[in-house]
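Removed from the display is one protein chain of the complex; every other protein chain stays in position.
Labels run A, B and C following the written order; every chain starts at residue 1.
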Amino acid sequence: MLGAATMPFDKFREECGIFGVFNHPEAANLTYLGLYALQHRGQESTGIVSSDGRTLHVHKAMGLVADIFTEEVLKTLPGSIAIGHVRYSTTGSSQLINAQPFVVSGGIGNIAIAHNGNLTNAMEIRQELESYGSIFQSTMDTEVIIHLMAVSRERIFLDRLIDALARVKGAYSLLLMKEDALVALRDPHGFRPLSLGRLDGATVVASESCAFDLIGATFEREIEPGEILYVDKEGVKSFKPFDPVPQTPCVFEYIYFARPDSLIFGKNVYEVRKGLGRQLAREFPREADIVIPVPDSGMPAAIGYAQEAGIPLELGLIRNHYVGRTFIEPKQSIRHFGVKIKLNPVREILKGKRVVVIDDSIVRATTGRKIIKMLRSGGATEIHFFISSPPTRFPCFYGIDTPTKSELIANSHTLEEIRKYITCDTLGYLSMEGLRKVVDGGRASYCYACFDGRYPVEFPVDIPEPQMPLFYNIS
Amino acid sequence: MLGAATMPFDKFREECGIFGVFNHPEAANLTYLGLYALQHRGQESTGIVSSDGRTLHVHKAMGLVADIFTEEVLKTLPGSIAIGHVRYSTTGSSQLINAQPFVVSGGIGNIAIAHNGNLTNAMEIRQELESYGSIFQSTMDTEVIIHLMAVSRERIFLDRLIDALARVKGAYSLLLMKEDALVALRDPHGFRPLSLGRLDGATVVASESCAFDLIGATFEREIEPGEILYVDKEGVKSFKPFDPVPQTPCVFEYIYFARPDSLIFGKNVYEVRKGLGRQLAREFPREADIVIPVPDSGMPAAIGYAQEAGIPLELGLIRNHYVGRTFIEPKQSIRHFGVKIKLNPVREILKGKRVVVIDDSIVRATTGRKIIKMLRSGGATEIHFFISSPPTRFPCFYGIDTPTKSELIANSHTLEEIRKYITCDTLGYLSMEGLRKVVDGGRASYCYACFDGRYPVEFPVDIPEPQMPLFYNIS
Amino acid sequence: MLGAATMPFDKFREECGIFGVFNHPEAANLTYLGLYALQHRGQESTGIVSSDGRTLHVHKAMGLVADIFTEEVLKTLPGSIAIGHVRYSTTGSSQLINAQPFVVSGGIGNIAIAHNGNLTNAMEIRQELESYGSIFQSTMDTEVIIHLMAVSRERIFLDRLIDALARVKGAYSLLLMKEDALVALRDPHGFRPLSLGRLDGATVVASESCAFDLIGATFEREIEPGEILYVDKEGVKSFKPFDPVPQTPCVFEYIYFARPDSLIFGKNVYEVRKGLGRQLAREFPREADIVIPVPDSGMPAAIGYAQEAGIPLELGLIRNHYVGRTFIEPKQSIRHFGVKIKLNPVREILKGKRVVVIDDSIVRATTGRKIIKMLRSGGATEIHFFISSPPTRFPCFYGIDTPTKSELIANSHTLEEIRKYITCDTLGYLSMEGLRKVVDGGRASYCYACFDGRYPVEFPVDIPEPQMPLFYNIS
Partner (left out) sequence: MLGAATMPFDKFREECGIFGVFNHPEAANLTYLGLYALQHRGQESTGIVSSDGRTLHVHKAMGLVADIFTEEVLKTLPGSIAIGHVRYSTTGSSQLINAQPFVVSGGIGNIAIAHNGNLTNAMEIRQELESYGSIFQSTMDTEVIIHLMAVSRERIFLDRLIDALARVKGAYSLLLMKEDALVALRDPHGFRPLSLGRLDGATVVASESCAFDLIGATFEREIEPGEILYVDKEGVKSFKPFDPVPQTPCVFEYIYFARPDSLIFGKNVYEVRKGLGRQLAREFPREADIVIPVPDSGMPAAIGYAQEAGIPLELGLIRNHYVGRTFIEPKQSIRHFGVKIKLNPVREILKGKRVVVIDDSIVRATTGRKIIKMLRSGGATEIHFFISSPPTRFPCFYGIDTPTKSELIANSHTLEEIRKYITCDTLGYLSMEGLRKVVDGGRASYCYACFDGRYPVEFPVDIPEPQMPLFYNIS
């Protein structure tokens, strides 16, 4: 779902990461480790639900995985089945009510659900359900799936689920859990990643393969778009109840979101990013003394550019590794620190140099402008700023936190206007053709909607988001 | 609803206290003060919901009123309408999910509800609602009222409420709140108290009149059994939509629950208790040197006994005023402290004396046994233990936390057996006739079910309580 | 030492309580319980130091005993020797640095010290020690004893202690502890109480005997003024190294500070207070309908008055038992709650009555004024306000927190002026003669300085208190 998250350092924000395990004596511990590896996909809240075969045990909280799941907390999550969730960080009032996994109990039994993505027709369905008497607990789009299952006239859990999914549209990689079963599925378009792994006799699922590496599990395969995996003590069963549609995995997972060591949509992310950098060098060759990345996300593309162009790579910007969530800028100060808190130029490297700077994407360009100023003050004589993706001109409705269309600088300004604003000597974005060339090998297509506005799934424009009364919980 | 609360010092436990205000610029502040005065009715959790005319603002937490509602928190609760709730204290895992007021939003608008009492057919209705697709958020009986309102085919808020109330049975003093209105009502039997007051132009309602005293409001009258007060900017309207039934207010409010300075069911509580002590002296005259109360709740009856009997009152047991929620008995200790933490005998007072000890009620008799032992070790030569209520032999299903029937010592043991267990020289309970004589003046009747087992409202025996997955929230 | 503590409800404030145990396998647990029983002597901070024979283990914190000493914390305090301390509550910034027991290590070994009282020449000594290079860690007067011991040219611990004590003046009941010994002592005047008890083979010491009752220890005797008890594995040795001086125990311990169930200075406190009430009735007989105490401290004297006068005792003022440290008065409120938060009148009792009200002492009279107003509004027709002690006209320099002389209403106003301010019909203080008569039986004398200004030990007027830089610790 979409929120009003701030966008520090001018990046899109991934919404969520999910992890599940079936049939392992340390299910909650493994889920904790899996979420730890997926922390980059969401830093606002986290939760784990485990099952000991009879009862679901829940722990959810605002904060980072390693802060929340202490040994004491993990002890309260017994059993051999578990699912977990990490969610992105908003500023302002905390919203524990929206933390996932979402858990209900009642007529349809005890169910936990964890969601990565965004349902485009959630409000429409919600209003209809509410008119018949359903009462929602949160503002999460995910909750409509549970209510649709509850009002379904089917009797079997899986049939209720298929019944509910037939009503919803949009992007969803989902994990569901009952006392005795785990369900993992991806929407027919396959917007968000979800992979299947093995660890001894256990089945594991994760948004990205890097979660398997940490726990020592073997990557088996990606769950296919439109596929429902039902895992219980009888084994793993695969269902494909829906008509196939064109597959459109999110290309931005490659460009920025996923961890470089993950394998998603059939490729290693680091290699794709390096490939984008190489392609960038082919599209924008420059006579320059050094290539520097905007750390850390620009590093793989910078290595690619430097190798292809034969220009030395240098660390001209040093990142403070203690930058965290809590930096408080002193209010009374007349200075505005912004990106200086995170990055510092190395004057001795930059002085008198012609510099190529590589970043992965630009959203509002405010950070880029500050970085160029910083490099200029460090002594760079020429600055060529190249972006390893095309201009981001359209908001996402499939699970990524983007600003509104008008806030996307590439939507309202020409390339030259942006260059002037950023104050670099050259500004270059990777071409759409270049992007396709690097990522398309062997796959039909991707969702490029944030670049070209061609949305694979329709979405409503005028239905407002649900509002809940303000909610402050203190335990 | 009924829970597994521990019963420190061998008393029944009141379930809840409620407070509401309409049309006052400091609605949340007044509600905070009102709840502070009603803290004795519940110490587990507390909550306030306020309305600024457009939005409901909620704060709920585990803990005491004065600890939870800091100035900062109260600032987050703007508006001129508010309702609040205090709930009894359980040990073990906290259950913030069950804290009240309960708030929902959706098809029926934003509604907050606060409940004192217990619905006897809640599980029955819940199971029916769930079979049609309703999803419950808590294990509170109160929640069925909201779901019944949500599925009602009526269109007006008040009609939906009456529709819902027509379905539920049991004990309920309720406050409901919308953005622009406050509703206060008592069930037709009038089990739990609820009073109406005035403060300048504002309307206030409270479980007990002591809450009016603190805020400087004037007591106007009690809300009548079966009466619904609807308060909005048009004024206060009274409805009595249900057929009248015999009124059966809870006599235990007089005996133990209510504060001595409150006026409920038409009488001052301190005076009733003193009257019970006087009656006790008439039923059990003794030659004794001193009368001592079990502090603090036995004090009014002890004063009554001493006056009627003409025997000097003394403080033979001193209470530690710092006894609080958090006393941790050192585990490795070989001693068991129990009541010594709370009470200490004054040897110089007791030595060589024939003592009459007055307490208000006995549940399991474990505390009484310890007190007698303590007085004996303090040097008392004779101990006559008189209780200002009849033997409690039946559990309550109307909003009081009682042990099961078999745990009530008076249910399974004869008077002589109890006396031997307690080790006092004489044990005397007030007679039912004596109790009626003191409290009945001018009123038709009370609920005496915990003494005589005559339950005014039927209740189911075999439907299990709803189970929620374990839920730990950390904000 | 003296601080700027606020004086809620117009009472003097006790400074400290101390407890120690030698040769018990659960020394820290017993100390925790002992401090729990002494909590009324100080609510600001608390601390326990234990010894396992090799190392001292310390835990100190701001707050109440039962909140601070969780089972986990007590586990960190091993060994068979322990001392503990409670300190009075100030508002405003916390001062953990001044919490006791005070612990040092170094040239004189590891020493812990806990102090009840006040040294009148501490600043003088401190300035001298600092001029030679001593560095103080706190603003506590207690610390000078440690520094005097450190610079002493004696070699034996006990000789260093006697050397140091020879230099200090004022009031001190002290506990000291080394890895293998416990020392308990009272100043030659015996201002503050300190008693010796036995528990199986263990030696226990406590400010008041009520601490022995809770742990099941036997009261043996009071430690004598000027006596030093040195307890180690060789047994208990008593020393009296100083010339005897007139004994002047603090009479206010009887009037207000000590718990009614304690035995101090040879008498039971409850009996003394009741005797003061009886004497009050003899000095101020009145035709009245009821006698009511200002709860809870006025209760024993009210019982004494009622018995002597033959007028019925009633609870005309009800105390809210949840009044705690944290009550926040809503700032924006136009009302001022003051004493209403704590007390509520019972109209049905007061209406049309001639009332005798009994309290133990008056400091500023602000609370008394509000109580009289409250009773008047409750319907009392005549109000006779009698105080079971003489007018407090002089500040204390021996360990009690009193306001300055000018703030003591009895210092600057006549009896009639005070009566008019309080608005009662009659105001009566117990006479000095009456007080002496009740407390003097069998003892030479007491310190009555707060009443008559005759200070047993001189004190400096013009030396400022030490100032430490502001200190905020967050663990």
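Points worth noting:
Here is the rule we use: contacts are C-beta pairs under 8 Å (C-beta built on N, C-alpha and C of every residue); 3 or more make two chains touch, one makes a residue touch a chain.
Please read these numbers as outputs of a predicted model, since none were measured by experiment.
Put simply, the hidden chain is in touch with A, C once you look at the whole complex.
Interface note: of C:Asn23, C:Ser80, C:Gln137 or C:Thr366, the residue touching the hidden chain in the full complex is C:Gln137. Contact with the chain that does not appear here is found for just one residue of A:Asn344, A:Thr366 or A:Ser445, A:Asn344. Contact residues of subunit C toward the unshown chain are 49, 55-63, 68, 73, 76, 94, 96, 103-108, 110, 112, 126-127, 130-137, 146-147, 150-152, 466-475. The omitted chain makes contact with subunit A at the following residues, 26, 29, 32-33, 36-37, 39-40, 43, 64-67, 69-71, 74, 210, 213-216, 259-261, 263, 268, 270-271, 296, 299-300, 303, 307, 312-315, 318, 320-322, 324, 326-328, 330-333, 335, 337, 340-341, 344-349.
By our rule, only the chains that are shown with their structure count from here on.
Arrangement of the chains shown, judged by which pairs touch: a linear chain-to-chain path with two open ends.
Geometrically, the chain at the heart of the complex, using CA-atom means, is B.
With each centre defined as the average position of its C-alpha atoms, the distance from subunit B to subunit C rounds to 36 Å. One inter-chain figure worth recording: subunit A and subunit B are separated by 50 Å, centre to centre, where each centre is the mean of the chain's CA atoms. In subunit B, no residue touches two or more other chains.
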